[in-house]
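Every protein chain of the complex appears in place save one, which is left out.
On to chain A.
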Amino acid sequence: MLSESSSFLKGMMLGSIFCALITMLGHIRIGHGDRRHQHKHHHLQAPNKEDILKISQDERMELSKSFRVYCIILVKPKDVSLWAAVRETWTKHCDKAEFFSSENVKVFESINMETDDMWLMMRKAYKYAFDKYRDQYNWFFLARPTMFAIMENLKYFLLKKDPSQPFYLGHTIKSGDLEYVSVEGGIVLSIESMKRLNSLLGIPEKCPEQGGMIWKISEDKQLAVCLKYAGVFAENAEDSEGKDVFNTKSVGLFIKEAMSNHPNLVVEGCCSDMAVTFNGLTPNQMHVMMYGVYRLRAFGHIFHDALVFLPPNGSDND
């Protein structure tokens, strides 16, 4: 009887230790650490308002018109309700937005990638965009339909950055040696990066279609590997206070976390005032965000923005 209970106890202990080990390992892999621990990435900051005001009014107008952003949204048929919301809302503020779908969907216009694999979709989309639009757009923004993006803030962020330099921006994550931009926050590539990427897409040794032997490597990591070969490195986009502007979570989730982690800094600790993206929204939330960001105004509060980016023609959602 005693030996049985002791072996039972030994078994329990071993089971718990095993479980603990697995959870720990799982966590290290996912990298559940606080954002604050991830300070080993390259920072790239938004322009300072004073710098902008030094530029003359005319030059500023010219500058605001010189940004042409092409939006790539990768969709699958199951995303159709999100797709509808995204189509109706923020993508109207892109200079051009196109939806790249894994297969043809009758309801909406899209470009058929004829594959289910995210990495292949991404490659094909980038190639298509580059071949067709290399002369018309100088920045390329890739998003998922669960995202809400504020294009004006993106343009403001890119203001003093030269697109003929290889920029690869977003919310960066470090995985071992590789620093990559998470697709969950949106990926921004300058035309130079697109050029370099496209020159490598045809070389399977550098940019394989099937990366990773045993586990499938996520598409954002594969992109980073590819770009690294081309000498393009990921940079984390931040505002002047060091807060991320590309967010992989929704506002609600940020606030929820802030309320439990640091309840006296809910607003300060939450999000940047000039955030570009939020992720994890439902279709209804997209409409609410659109309303909140562009239409709802508190009377008597006047914002003196240094620059104005007018929405493109035909965008009636402002």
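As a convention for this text, a residue touches a chain if its C-beta (ideal position, glycine included) is under 8 Å from a C-beta of that chain, and two chains touch if they have at least 3 such contacts; residues count from 1.
Note that in this section contacts and distances are computed from a predicted model.
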Protein name as given in UniProt for the chain not displayed, "Ferroxidase fet3", "T-complex protein 1 subunit zeta", "Glycoprotein-N-acetylgalactosamine 3-beta-galactosyltransferase 1" or "Ribosome biogenesis protein WDR12 homolog": "Glycoprotein-N-acetylgalactosamine 3-beta-galactosyltransferase 1"
Per the touch definition above, residue among A:S16, A:S66 or A:N104 touching the missing chain: A:S16
Touching residue (missing chain; options A:M61, A:L178, A:I203 or A:L265): A:L265
Chain A residues touching the omitted chain (full complex): 3-5, 7-16, 18-20, 23, 32, 49, 250-253, 255-256, 259-260, 263-268, 273, 282, 284-285, 287-289, 291-292, 295-306, 316, 318
